[in-house]
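Notes for the one structure printed next.
With one protein chain held back, the other chains of the complex are shown just where they sit.
And then subunit A:
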Amino acid sequence: MYKYLIIAALGLGFTACESLEEVPFSSLAVENIYQNEADVDAALLGVYTAMNSGVNDLWFFLATSGPGESVVVRLKGDGNQGRLSSLGFAPQDAHGVWWPTFYRLINRANSVMANVSRAGLDPALEEEKIAEARFLRAFAYFHLVKWFGGVPLQLEATTDFSDETVKKPRATIEEVYAVIIDDLMYAESRLPASWPNPSRGRATSGAAKGFLGKVYLNMAGKPLEQTDKYDLAADKLKEVVNSGTYQLQENFADVFSIDNEFNSELIFIRPNIRENGAGTVLTFFAGVPNSPFANRNGQYQFGFTEDFYDSYDTADVRRDVTLLYSYTDADGRAVTYNDTLNPPLPFGGYNGDKGIGFGKLKDPFNDVSAFAHTNDILFMRYADVLLMLAEALNGAGNSSEALTYLNQVRQRAGLEDITTTDQSELLEVIKQERKWELAGEYQEYPDLQRWGDIEESLANNRDAVIFKTTYSPSIELLPIPQNQIEVNENLTQNPGY
């Protein structure tokens, strides 16, 4: 009898057994997704979300606009902000967070390309999905090559962590551009010209052409100086212009208004919404304290110089949209940027350089969470395309045609037409126009790189003067993040760091 008792007890212990195979309850596996088009779209949106990364928006700004002449940071202490703004780049600085961010985006794009066939879509539709992934991959590589120079090319989805997979050495700048061009050419013919309402903000053929033009223009400038690319750039940008899809907003301020999102001037943006994690914190970092434009505790970490303010023509409508020289604060008081009502930095300390607040990022919802501002990140808009087209035409020796496009931008700003057709004189005019038009829109440092103006800019860069930055060729590129150098012995640092 006891024998049966024991057997019964043993049975009791083991009938309830779960198997050793794991089936996660709270996460997905590749087998559960990629079932249909909606799944593929969700995976594609996952590529875009790689760019949503909280405080990193600040470092994106400081690595692109920060090194420009007009931007000053208000934290002058021993920190990332001061180094980026003064071009005193260091390998451990925070611009480096965008290295993993861009590569995360690249891997997600690669992963969509690798898995999209599981959904069994119509071939043309499948190509459209691949085109979207390839556009995004090109977008990331373009930033990487501009920031860091030749970077490792990861063109397959990562499925293991072998050295061959994850410790690839750097490719050359030319090789990276070749991949970008290949991707964008694939994308431009397959992406839709526009998206219906709920999908606005996804990549379009216009965005692919616009970036292809931008890529050619940059290849024509320094460091490659492949001047034959000016023609290619002009052709491609003209396609964008001639498509008729995009127009300048009549009123410059409307470009940036959160009440006018997805307006017809915008070509490629990161749409932000009023949700933590899906909004931007950049508005909070830009926001002046006691702000009617941002979370009330806006940190006002950076601003623009008075010299830059003074450089605008008084008739230029862009000046007071871009710069909050005087404004009304949340308590209804009139504040001029350098008076005592404009309080000092919330972190305290010296306030010699307050900087003029940034007016393009305004969110009247000043009780939202700091991370939930809805201002979109504008990566490319039509005015940029017009100015690039003018630059490309001028570079290709077609200065008079360049004026057409340049003056469209100037007319909207309320300025008189430019008439000079002297190539080098016109180039200087176009450069200045870009600084006025696109201030704080992540163009300054890439533009200076392309123009070869970095050395010259140091004397006009207030932070570079304060931090006594001396020119060295190393500052033509940002340093590769130190932590990446440490884990990949095949990755060589840019010279001078």
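Just so it is clear, a residue touches a chain if its C-beta (ideal position, glycine included) is under 8 Å from a C-beta of that chain, and two chains touch if they have at least 3 such contacts; residues count from 1.
Going forward, contacts and distances are computed from a predicted model.
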Checklist outcome for this item: Not-shown chain resolves in UniProt (candidates "L-lactate dehydrogenase", "TonB-dependent receptor P3", "Recombinase A" or "Amino acid/amide ABC transporter membrane protein 1, HAAT family") to "TonB-dependent receptor P3"
Checklist outcome for this item: Out of A:L224, A:A278 or A:I418, the sole contact with the unshown chain comes from A:A278
Next on the checklist: If I consider the whole complex, including the chain that's not displayed, which of A:V116, A:V335 or A:A370 touches that chain?
Outcome noted: A:A370
Item to check | Contact set of subunit A toward the excluded chain (per top definition) | outcome: 2, 5-6, 9-10, 12-14, 16-22, 24-30, 32-33, 39, 42-43, 45-46, 48-50, 52, 75-79, 92, 99-100, 103-104, 106-108, 110-111, 151-152, 154, 157-161, 165-168, 195, 197-202, 261-262, 271-273, 275-279, 295, 297, 343-352, 367-372, 481-484, 487-488, 491
